[in-house]
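Below is the structure I would like to discuss, written out as structure tokens.
One chain of protein is taken out of this complex; the other chains stay put.
Chain IDs A and B follow the sequence of writing; residue 1 opens each chain.
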Amino acid sequence: MTSQREIHISTQGRGTYDLTGEVQSAVRESGVEVGMCNVFVRHTSASLGLCENADPAVMRDLETFMSRIAPDGDPANTHTAEGPDDMPAHIRSIITHADLNLPVRNGRCDLGTWQGVYLWEHRHAPHQRKVTVTVTG
Amino acid sequence: MTSQREIHISTQGRGTYDLTGEVQSAVRESGVEVGMCNVFVRHTSASLGLCENADPAVMRDLETFMSRIAPDGDPANTHTAEGPDDMPAHIRSIITHADLNLPVRNGRCDLGTWQGVYLWEHRHAPHQRKVTVTVTG
Partner (left out) sequence: MTSQREIHISTQGRGTYDLTGEVQSAVRESGVEVGMCNVFVRHTSASLGLCENADPAVMRDLETFMSRIAPDGDPANTHTAEGPDDMPAHIRSIITHADLNLPVRNGRCDLGTWQGVYLWEHRHAPHQRKVTVTVTG
């Protein structure tokens, strides 16, 4: 049994957006009790992460980390057609995740207590992002 | 057919722990001959990696690399409630993997010669870690 749906997210620019509720809804509506849930982002300048979901300081510190290793406006970048955050967005995407694969147990993604599913928008401008959720079991 | 089991690992603090044998056992006991094996860690301060399994120097060098890009006690971090290795553990987790998805062939994970499945404990204190293995096919 495979169930698939698309989630649309209107981002307000760089930052993290909690998708945990929508992903759990997709699993619940699929009727799958035991199986797998794939979350996939169809972009190369936004990505996914399983992050600590309790303290907003974690997200701020992740941004600080990324800004240090892949700073906006880095003169080393040559792919700059869309601005100083164009190439850093690709780098941030490639060292995080386009796909997350979560075990389904008892009809829900069997996340740990502190794990949330986040979309990570790496561009400063607002974007329309599409995420595909596929539940199998 | 979906088969699921949980592996419990008592870590002795930061370092890598070879799970290859336990993952292969889970596949063997599932009876799946061709399919997929998902390994999932239910934490945000420990992660998974497919590493070179022959030379212990690889693990030491990976630690050196991580210590350089995400050092303990980094004054840039504000999420420090659990100590100087709290935020670095989240960073290390997010740039490595919470899930690994391995093809199953002839009744086992079809790994390359040098690939081992490792849990990576990023905290210095010993922890109880849970990993879910889901085999489908």
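Things worth noting here:
In this text, a residue touches a chain if its C-beta (ideal position, glycine included) is under 8 Å from a C-beta of that chain, and two chains touch if they have at least 3 such contacts.
This one's a predicted model, so the numbers in the text were calculated from it and none came from an experiment.
Within the complete assembly, B:N101 is the residue of B:T20, B:T78 or B:N101 that touches the hidden chain. The chain not shown here is touched by just one of B:G15, B:G49, B:G83 or B:G107, and that residue is B:G49. Per the touch definition above, the residue from A:Q24, A:N38 or A:N53 contacting the chain not shown is A:N38.
Residues 2, 4, 36, 38, 40-44, 69-70, 76-79, 81, 87, 90-91, 93-95, 97-99, 101, 130, 132, 134, 136 of chain A touch the missing chain (whole complex, contact as defined above). Residues 34-36, 49-52, 55, 57-58, 60-62, 64-65, 68-69, 95-97, 100-103, 105, 110-112, 114-115, 136-137 are the ones on chain B that touch the missing chain.
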